[in-house]
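A single protein chain has been removed from this complex, and every other one stays in its place.
Right, chain A next:
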């Protein structure tokens, strides 16, 4: 097997065209796509439509009243208390969020329906709504305490969704934007309080974050560059696998394969050599593209070590699968007429790329195609990577790796089955 592996690596590396296309072209395409397309997760395209359940557990009036009462308990003078209560009424955090959703452009995308919690969960399960935004109990009081007095933990808006879809990411972005605005307001309010304090107040408010988004499916947004770096590189590794398998056609046509058979080598050693060489070349290809993307194009900046460990594991698993695909392509090339096999393989890769979201983000495809996403190996890897970027959940990563392992096992079994037996060359 070692001889086959070395031979395949040498043959591939000596072919400059073969080596430059899968290594350089993806990088060029990633740069071009990054410039041409909007940040599809960050900037909501107008085509997005989503239904959101709005659950308010917070009692606003009660929150204001408790805030007012707490001022007296803190021994704040009446004059200061009047100022703070006035500011609190003006801020009215719950209303601020409503204003965000009432905005004409936002309303075009997001249909907000106020529901109770139970009702909202039922509708989410029935897929009648895409997400639930919840203002938790004590939200107003928590925000006001943190904003105006610098006390407590603040408050968090809860966002729950079944799937980390593009729509949910857009909604998440909006809520995060809202929270950032609230934080900025808090800073301004505290700066005012500082001025008050310098004259009359005995306590110093702390400028800090009011809160965040508490429970979100899809914590980080996936940028266009990230998505296309993954999807384009994946499709090029598949074409790379086909290119390595394509060498088998030359071997068959020029009777090198026959010479190999006559040597008494086990035909499966030949297949294993192709698979191993493809694995190494896929690793090199992905390593190079991701390294350039990270360091030169800043595609994967600000991620933790944990993220990179998962990223590498998933990428290695992808390389294993790509290597298995090269085995399947090789078997097809040897078994069938080379031109027909080539056509079938290219159509197959393009179809996989379409359904698997390699050419366009799967979210803009029809629902029926979206459902097939996770059932294609490339779609499975891509969706796992998207979720890994968003959530970094080991459960998701392991599920993805297991899924790809199954695809790999099936592909290898198919390759061995299709690989021509003696007398069939």
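The definition used in the following text is that contacts are C-beta pairs under 8 Å (C-beta built on N, C-alpha and C of every residue); 3 or more make two chains touch, one makes a residue touch a chain; residues count from 1.
Criterion: contacts and distances are computed from a predicted model.
Enquirer: The chain that is not shown, which UniProt protein name from "ABC transporter ATP-binding protein", "MtrB/PioB family decaheme-associated outer membrane protein", "Anti-sigma K factor RskA C-terminal domain-containing protein" or "Amidohydrolase-related domain-containing protein" does it carry?
Expert: UniProt lists the chain that is not shown as "ABC transporter ATP-binding protein".
Enquirer: Of A:77, A:255 or A:291, which residue touches the hidden chain?
Expert: Answering carefully, the residue with contact to the hidden chain is A:255.
Enquirer: May I ask which residue of A:7, A:130 or A:146 touches the chain that does not appear here?
Expert: A:7
Enquirer: Extract the touching residues of chain A with respect to the undisplayed chain.
Expert: Given the touch definition above, chain A has residues 2-4, 6-7, 10-11, 14-15, 253-256, 258-265, 422-423, 425 touching the missing chain.
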